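Of the protein chains in this complex, all but one are displayed in their positions.
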Amino acid sequence: MSRKRDESPSSLWPAIQFTVNGGSRTVRVPPMKRLLDVLREDLHLTGTKEGCGEGECGSCSVRMNDELVNSCLVPVLQAEGADIQTVEGLALNGDLHPLQQAFLHHGGAQCGICTPGMLMAAAQLLAHTPHPSATEIREALAGNLCRCTGFMHIFESVAAAADAHDAQQANEHTMEQTHHAR
Amino acid sequence: MRGNPAMHDLVAPGSLGAVLDLLAAEPGIWTPIAGGTELMVAFSAGRLNAPKLVSLWGISDLRTIQANSDTMAIGAAATFLDLRRDAVIATEFPLLARAASWIGSVANQSRATLGGNLVNGSPAADSSPALFAYDAEIEMISVRGTRRVPYSQFHTGYKRNVLAPDELLYAIHLPRRFARHRQYLRKVGTRRAMAIAKVALGATALLEKNTVQEIRISAASLAPYPTRLFDTEAALLGKAITRETVLAARSALLAEVKPIDDIRSTAEYRRRVAVNLLEEFLLELRRGELHA
Partner (left out) sequence: MSALAIMSTHATTRIVGAPVPRKEGVDKLTGRALYVDDIEREGMWHGATVRSTIPRGLIRSTTFDHRIDWREFAIVTAADIPGENCIQLIVADQPCLADGKVNHCEEPILLLAHPDKHKLREAVGAVYIEYESLPPIFTIEESERSDVIIWGADNLLKSFLLEKGDVDSAWSRAAHIIEGEYRTGAQEHLYIENQGMIAEYSVDRGITVWGSLQCPYYVVKSLKSVFDLPDEKVRVIQTETGGAFGGKEDFPSNVACHAALLAMKCGHPVKIIYDRIEDLAATTKRHPSRVRHRTALDGDGKLIAIEINLDTNGGAYATLSSTVLSRATLHATGPYLCPNVRVNARSWATNLVPYGAFRGFGAPQAIFAMERHMDEIAAALGIDPVELRRRNFLHQGDTNATEQLMRQPIILDQLLDRALRESDYYARRAQFARENAGCAIKRGMGIAAFYHGSGFTGSGEEYLNSLAGIDATPEGKVRVLVSNTEFGQGTNTILTQVAAEALGLDYQDVTMAAPDTGIVPNSGPTVASRTSMVVGRIIERAGLQLLNLLREHAGLSSSHTREEFFAACDRYRAAKGEVVSLCRYEAPPGIHWDDQTYHGEAYGAYAWALYVAQVAVDTVTYSAEVEEIWAVQEAGRVLHPVLAAGQIEGGIAQAIGFALYEKVVLQDGRMANNQMTNYIMPTAEDVPPIHVYFEQSHFPHGGFGAKGIGELPHDGPAPAILNAIRDATGVSFNAIPLLPEDLYAGLVETQPAEEPVAR
């Protein structure tokens, strides 16, 4: 039961800086703290949800450096310098993102708990595949479990969002394309 | 969430050299963490026994995929999405590209690394059958230098391998000589996506004048660690694919696999399906249906 550092003042933790939804953020937290918990507890961005804590359900999906990640499996130190987008960053100036519009009108959200992650997975898909096939939609969303919809209306929503906006618009609404050097 | 982040050190030295220095200074003390898709699951469940971790994420030396004239060199920290996006892998090593597509979901493939999959050493590892089939070689690195072993000698037991405490898995090398080989890979999981293999079988074979000139077969979830099925290969090497050789190969496979009952499946099912997959491979091989 030995315990170290957890009672230390937060200023003793190294500063970790990254960008969330376009704004620079700096946190001083244990470097192993999950990105999910940093978003929810330290940055109060509770739109990102925890469903399983094991990378199975996708409720915590966010976009990090133009890749979809499960934020429950990212130690925050590995997000140092990253560009992160969460569900709170989808709508621009109060205008719903085309995916949010489509989910609203095509029944893509029911209980809503998987919805933020589902939207981020769909946004990741459309950013690179503006007109996905049915198979591509299924594959892109396979890591986001929904227990309410049976997925049919989610597929419809994603297809409708893709139809409604061409690639360029989808990209404008999603993420600044910041490819980081490997 | 059962892990306590304050109970773990995590450092990111940022360069391969600095990581190796750290491992050399305190061998066995530091646990390397790349994409975290295994270790962070254990952390959340409160069963991560690693007080000190060193991050490999973002070290570009470990993430390069390079096509040389004779070999393909894949950095150990290349993600499965990196593998899926590589044109040479897609054309020359399609089994590996397919295996990469089976890793979890997109959000796992963006973080999970080929090296992580091997070091974790799960008997069900998705990439292992493809790497055996392509006769992969594993390169390890430490401050003492680099060394290579054939992949078939990398795993030594359940979740054990030949890495020394100060060593990192550095790269996976695949010989670029499988253009004429017939190739087969099939995974039997619990569902289409996000599945752990209950059985998988991968193979490459070179057939000339209806005779097996070269063959590599391996399986997942049929032994305590990923294994190549040498006895099954021996039953086929130099033979034509006939009813007799198929039966001999089946017997050899049944004799050398050691599946178990667990919460995901049964030994009996695994054994039978492995035989069916082997037979499917051999029949397709005979009929010339397999991709070359």
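Every chain is named by a letter (A and B) in the order it is written, and numbering of its residues begins at 1.
In this section, contacts are C-beta pairs under 8 Å (C-beta built on N, C-alpha and C of every residue); 3 or more make two chains touch, one makes a residue touch a chain.
Keep in mind that what you see is a predicted model, and the values were worked out from it rather than measured.
Asks: The complex has one chain that is not drawn here; which of the drawn chains does it touch?
Replies: Across all of the complex, the chain we cannot see touches A, B.
Asks: I need the residue numbers on chain A that touch the omitted chain, in ascending order.
Replies: Within chain A, the residues that touch the unshown chain are 1, 6, 40, 45-54, 56-57, 59, 86-88, 90-91, 96, 100, 103-107, 109-116, 119, 134, 137-139, 141-156, 159.
Asks: What residues on chain B make contact with the chain left out of this view?
Replies: 1-2, 4-6, 44-46, 188, 190-196, 198, 243, 246-247, 250, 263-266, 268-269, 272-273, 276-277, 279-280, 283
The rule is short, and it goes like this: only the chains that are shown with their structure count from here on.
Asks: Between chain A and chain B, tell me the centre distance in angstrom, where each centre is the average of that chain's C-alpha atoms.
Replies: Distance between chain centres: 29 Å.
Asks: Any idea which chain B residues touch chain A in the complex?
Replies: 1, 3-12, 33, 35-37, 40-41, 43-45, 53, 55, 57-58, 60, 63-64, 81, 101, 104-108, 110-111, 192-194
Asks: Along chain A, where are the residues that touch chain B in the complex?
Replies: 3-6, 29-34, 37, 50, 53-56, 58, 61, 67-70, 72-75, 77-78, 80, 121, 124, 139-140, 142-144, 181-182
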